[in-house]
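All protein chains of the complex are present and in place, except for one that has been dropped.
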Amino acid sequence: MSQQVTPEPVPEPQGPAAPDSMKKHQKKSSFVRWMKLLLKSKTGTVGFLIVMVVFIVGIFSDQIAPFGVNEQNYANMLVPPAWQEGGSSEHFLGTDNLGRDILSRIIYGTTISLLVGIFSVVVAGILGMAAGLFAGYYGGWIDTVTMRMVDAFLSIPNILFILVILTVLNPGIMTLIFAIGVTNWVIYARLIRGEVLSVKEREYVKAARSIGTKNLTIIRRHVLPNVFSTFIVISTLSVATTIILEASLSFLGMGVQPPDVSWGYMLADGRDYLATNWWLATFPGLAITITVLGIIFLGDWLRDVLDPRSQGR
Amino acid sequence: MKRFLIQRFLQLIPVLIIMTFIVFSLVYVAGDPVALMLPEEATAEDVARVQESLGLNEPFHVQYGIFLMNAVQGDFGQSYRYNQDAMSIVLERLPATFELAAASMIFATLIAIPMGIWSATRRNTFIDLFITGSSVLGKAMPNFWLGIMFILILAVNTQLFPVSGRGTFMHVVLPAITLGTAVAAEMTRLTRSNMIEILQQDFVRTAKAKGVSNGIVTYKHSFRNALIPVVTIMALQTSTLVGGAIVTEQVFAWPGIGQLLVQAVNARDMAIVQAAVFLIAILVIVINLFADILYRLLDPRIKY
């Protein structure tokens, strides 16, 4: 072990992975502590700022957007962005083929992206968590069936499953949330089952069981705190992939339907005008890229902070 | 090895059963395909007759049984739009999708592995920062937008490449890069982190202590070990690749299974949807199986 002379900064354990008793003392300062940690990482800070802006835009889209989502203006069709010749400062990112303001539509699209992104992750998280807990905890045939289902879901690209679901249900926001949720649960199920299996073998859980502690109590006290940080990281990064998935489906015409607006849908619209009016397809894609980039930065930072073992991966 | 293969094949059976069950029940829930199949002026008796002939009056489990028996033989019924055997229509499109997927995988591998090694051996330099930054960007860009931007810049504006369709080598370049970018991004990241881990191993130091060149240390001793998990990643990425292909084919009007599937979903052509999903699932499973075997061949520590 004499190789260990290489001095390495030991990552201090921090964050909500700490047991409850510790959290209570630190509640007041924890916000400041998190902020300090955040500012240490450049990408984390950038990610956090992007996500904050996206959230504010998404929540207050009605107040922020200069025009209505489907407000058409036939006098101002296909106006280029403000900095180009023929552009107008009124429509900063230009207008589309029906004279709708692109900036406003992107702002409204933010709300939809966030709605679908977050709620489908919530659905997937709840389903996966339940499945993983039961499979891991009760074992036996429940476990076998669940894990074979996980394998089946993993063997098919999730967009395929969602497409099949979308042939059955009418496309729309609720359908999207449901479809994405019921296909993405497998990630959580696997993670949580694995953790349950390892927790089950620990002495203190065996002890708790032997004195007749209820299963649910054991799960709440011993399993959930252990998976919490991984859960948060996976969920954050899942929101990013889900936003892309939603955009893809809307691009294929099977996601969000008009009069609702989606970045993917705008892109599909804009493709027809690619040769003459480049801005229609460019800006919605940029919006997706920046949003997803922000979430990935934030998620990677969260992983580094919550799980020091995975640093630099 | 033989035992492993048999075991691995047996494991596939429940996966396939569950997969077909899910696909079948969705279509079952989707309801009556007969209405779509018959002309509008068809009478109620006509509908009943067709339902009878298709076995649609049978209870769920009987219908599933029949579906499964037929599926095993590759029979998913007739496509009502083409009036042809659904599986043969899907199989016709397979070469196009295979061409696209293979080209993307080659592109991704050629980019990702050298980049991953490069950034791992020059950790925390500008090059490393650039490569990791690009790979995050590659993950964040939706591939259909990337494809559209390629079309805009390289096909529409400069006319270097054809806008869409399949045929020459030039046709496959943009779709392959579009589809391969996300895979390359993920592979770069994982190659890098694997290499970093392996470069810190004791046996790498042993190799250096022997006085061999940096090239041998990096490419023989380290990469050969890093390759083992990369193979697994490549297999896992085929699923992503196929999913992405559905969208990419749409962007470039590439006549593959993805394009067919999207059309079939829009037209509720259930026979084709089922056949396509089944075929894709089988392919993904088979590729994963190959990766598993390859993994074992690469790592001498695994014994049978």
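Order as written gives the chain letters A and B; numbering starts at 1 within each chain.
The working rule: a residue touches a chain if its C-beta (ideal position, glycine included) is under 8 Å from a C-beta of that chain, and two chains touch if they have at least 3 such contacts.
What we mean here is this: contacts and distances are computed from a predicted model.
S.K.: With one chain of the assembly withheld, which option in "Amidase", "3-oxoacyl-[acyl-carrier-protein] synthase 2", "Peptide ABC transporter ATP-binding protein" or "Carbon-phosphorus lyase complex subunit PhnI" matches that chain's UniProt protein name?
M.R.: Its record in UniProt gives the absent chain the protein name "Peptide ABC transporter ATP-binding protein".
S.K.: For the chain left out of this view, which of B:Phe4, B:Phe60 or B:Phe203 touches it?
M.R.: Of the listed residues, the one touching the omitted chain is B:Phe203.
S.K.: Could you tell me which of B:Val212, B:Ala253 or B:Val286 touches the chain that is not displayed?
M.R.: Of the candidates B:Val212, B:Ala253 or B:Val286, B:Val212 is in touch with the missing chain.
S.K.: For review purposes, identify every residue of chain B that touches the missing chain, sorted by number.
M.R.: Residues 123, 201-203, 205-214, 216, 220-221, 224-225, 228, 298-301 of chain B touch the chain absent from view.
The rule we apply is simple: only the chains that are shown with their structure count from here on.
S.K.: Just the number, please: Cα centre separation of chain A and chain B in whole Å.
M.R.: Here the centre of chain B sits 22 Å away from the centre of chain A.
S.K.: Over in the complex, which chain B residues touch chain A? Could you list them?
M.R.: The touching residues are 11, 14-16, 18-19, 22-23, 26-27, 29-30, 136-137, 139-142, 144-146, 148-149, 151-152, 156, 189, 193, 196, 239-240, 242-243, 246-247, 250-251, 261-262, 265-266, 268, 270, 273, 277, 280-281, 284-285, 288.
S.K.: If you look only at chain A, which of its residues touch chain B in the complex?
M.R.: 148-149, 151-152, 154-161, 163-168, 240, 244, 247-248, 251-254, 264, 267, 270-271, 274-275, 278, 281-282, 284-285, 288-290, 292-293, 296-297, 300, 312-313
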